[in-house]
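Here it is: the structure, laid out below.
Every protein chain but one is kept in place in this view of the complex.
What follows is subunit A.
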Amino acid sequence: MTGTAEAVTFWILGSLSVLSALGLLFARKAVHAALGVAFTMAILGIFYIGQGAPFLGVVQMFVYSGAVMMLFLFVVMLIGVDSSDSLVETLKGQRWLTLLLSLGLGALLIGMIGRITVTGTPNLNAINASPGNISAMAEVIFGKYVWVFEITSALLITAALGAMVLAHRERMGEKPNQREWARRRFQRGEFVSGLPAPGVYARHNAVDTPALLPDGTPTELSVSRTLQARDQVARPGLFSAAEHDPHQEIEEGSAR
């Protein structure tokens, strides 16, 4: 039967893990949802340790919370997924399939829990004493289920290779290096010393501020094409307006 310490751990961590699992469903930001998953996985790991399976618990934390969720977080942070993304199913019938599989998982869980209720609570104490948790695990992984594990790993490697092949892009020509660019500029004979740098240095040196030519007109060449396409280029008019009324700017600055 469960001891007091185990019951206390279960009720505290169990409710926390349910909360964080709910967080996955209801969090507004994708990063918060990912954090919820990572936390749930870490708590699962603690449960495994509490049940006398330290190896499994630590690997669960190490691999799932530490590595897999970290990669998820990477993607979410870099791409910035948010709720405005389309909810159209890309794979047809995906939802029904998910429902079916979830029901199957539920049935399996009920079956297992039912069996334990009938046969009594199993525990790992005897195996942990001799030959030891890790040795017993090793015997199962490299003995009884060796083929299952080998085939799974082959599957994973195939998946990784497939992803690499899909994401691979063949370059048509050699990527020009610095030397090559310099040579090209000299061949063309224009902008021999490179394009003008952005920034009106007396007031700003941001990349969105175009450089001014000697006659005071801004030059488009000094600002990145991406910023121009996004219409994020600062107009020099802004700065000349500020110049006429410096007090205004000082007040703004102190209010900030």
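One rule holds for everything that comes next: a contact is a pair of C-beta atoms (placed from the backbone, for glycine too) under 8 Å apart; a residue touches a chain by one contact, two chains touch by 3 or more; residues count from 1.
Criterion: contacts and distances are computed from a predicted model.
Undergrad: For the chain not present in this complex, what protein name does its UniProt entry give, out of "Protein FixA", "ABC transporter ATP-binding protein", "Aspartyl/glutamyl-tRNA(Asn/Gln) amidotransferase subunit C" or "NADH-quinone oxidoreductase subunit H"?
TA: The UniProt record for the chain left out of view names it "NADH-quinone oxidoreductase subunit H".
Undergrad: Specify the residue from the set A:Gly14, A:Gly104, A:Gly132 or A:Pro176 that touches the hidden chain.
TA: A:Gly132
Undergrad: Which parts of subunit A face the unshown chain closely enough to count as touching?
TA: 29, 31-32, 35, 38, 42, 45, 49, 54-55, 58-59, 61-62, 65-67, 70, 73-74, 77-78, 128-135
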